[in-house]
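What follows is an incomplete set of chains from the complex, kept in their original frame.
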Amino acid sequence: VILEISPDARLVDISHEIPPYAITDAAFTLSQAWTCFPEGTVHLVVVDPGVGSSRRAIVVEAAGHRFVAPDNGVLSMIYEAVPDHQVREITAARFFRQPVSRTFHGRDIFAPVAAHLANGVPAAETGEPVVDYARAVFAKPRQLGPGDWSGTVLKVDRFGNLITNFDSETWLPVIGDAFELRAGKISVSCVASNYAGVESGGVFIIPGSAGFLEISANQRSAADIAEVRSGDAVELRLAF
Amino acid sequence: VILEISPDARLVDISHEIPPYAITDAAFTLSQAWTCFPEGTVHLVVVDPGVGSSRRAIVVEAAGHRFVAPDNGVLSMIYEAVPDHQVREITAARFFRQPVSRTFHGRDIFAPVAAHLANGVPAAETGEPVVDYARAVFAKPRQLGPGDWSGTVLKVDRFGNLITNFDSETWLPVIGDAFELRAGKISVSCVASNYAGVESGGVFIIPGSAGFLEISANQRSAADIAEVRSGDAVELRLAF
């Protein structure tokens, strides 16, 4: 559908492996990838739920990039990274693929609008600015009590590592040597600097490549052991 | 293999996620995608079984498109959509990758022939017309008795929705408010217009984006609940 409208577009498939309905995972995956692309890039994001329901389609302009997505919070990490962003509701039906189906808006609305933007159509032609767009709250841990914090699993990667929303730079100095991090059936109390330093099957925390603390199991899936998935809670208890 | 023969070909991967042996799924997936491509496109379809057995490789010309596939019925929906089509058996070994292996005809026959067609080789040079090619019977529901119809699950999509071969335009007015649709362990009696209008886990029928009635479960996999897969039967009973 994109190539029909924009035959010279260079398509880069960041991922088709976001689990259904995993908005947290999609938001995180996008937040890791978009800065590798040059200004002018159009990012097309579709994740259920939202398609076919009353959720709006939006175009976001931020840092010279454009994002086409459902208004379900999947762009929340872009909003935080680029405070000076603008959100528009997509209403200009002349850019849609006709007839628009009830459920396949990825094909009929999101993809063709993204292609027209890639062709140079200004975002302003797709619809009017809105301010009441959805923002999710999974970006930062919340304090529950003294030394007690609640966070979120942003993503389970293909190795089963649990990427949490505790950013390494802030939290590594805080947790020190006396902490307990719980995620589902896993309780971890040790930090390792890489996978090779741990016995096979051992569970540990590692400051991951994404800038966040990850719960990993050497040569095993931490997610399988913990029985958690993206969007689930993690709890951190500090000892004083 | 294709780029070796046709370096400027633009490759679009419609799907590498058809389950093994799922001819019905492949036929449906192709039927949904091919009309999005411009005339002159070469469509390469490989699905087991058929490769390595006595089934023939064929080239089909229809509506200005070319299709390279095994003669196992996977192109049946193209035959129905374009009555004026021509089928040829591929026999011109000069277009094959040598030596031709016993089992990997996707690499050694289908891909190189598709590449030569993309380069402008006329279909007529690949082999002679045949008329006894395979046609599958999954395209339309069959009547079993008064108000009793037997259909097929064309595809289980990645969300677990069951796409049936009851087309929405014909069947929505027929089923009205009094019907029962059975697929494996699921029995459904209600139609919803989108996923958001149903309680979590609820099972319902929706007129899908492909033009067919789909059996869906809100935020769950209907296929997991029903324990069915593509090619399995669905039964519709109407109340009078």
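By written order: A and B. Residues from 1 in each chain.
FYI, contacts are C-beta pairs under 8 Å (C-beta built on N, C-alpha and C of every residue); 3 or more make two chains touch, one makes a residue touch a chain.
Worth saying up front: this structure is predicted, and the values here are computed from it rather than measured.
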Problem set entry | Number of identical chains in the entire complex, 2 depicted | 3
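Everything below uses one rule, namely that only the chains that are shown with their structure count from here on.
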Exercise. Chain A to chain B: how many Å between their CA centres?
Worked result: 33
Exercise. Can you list the residues on chain B that touch chain A in the complex?
Worked result: 10, 12, 36, 38, 158-159, 193-197, 206-210, 219
Seminar exercise, completed: Interface with chain B, chain A side, in the complex: residues 1, 3-4, 20-21, 48-49, 51-55, 101-104, 107-108
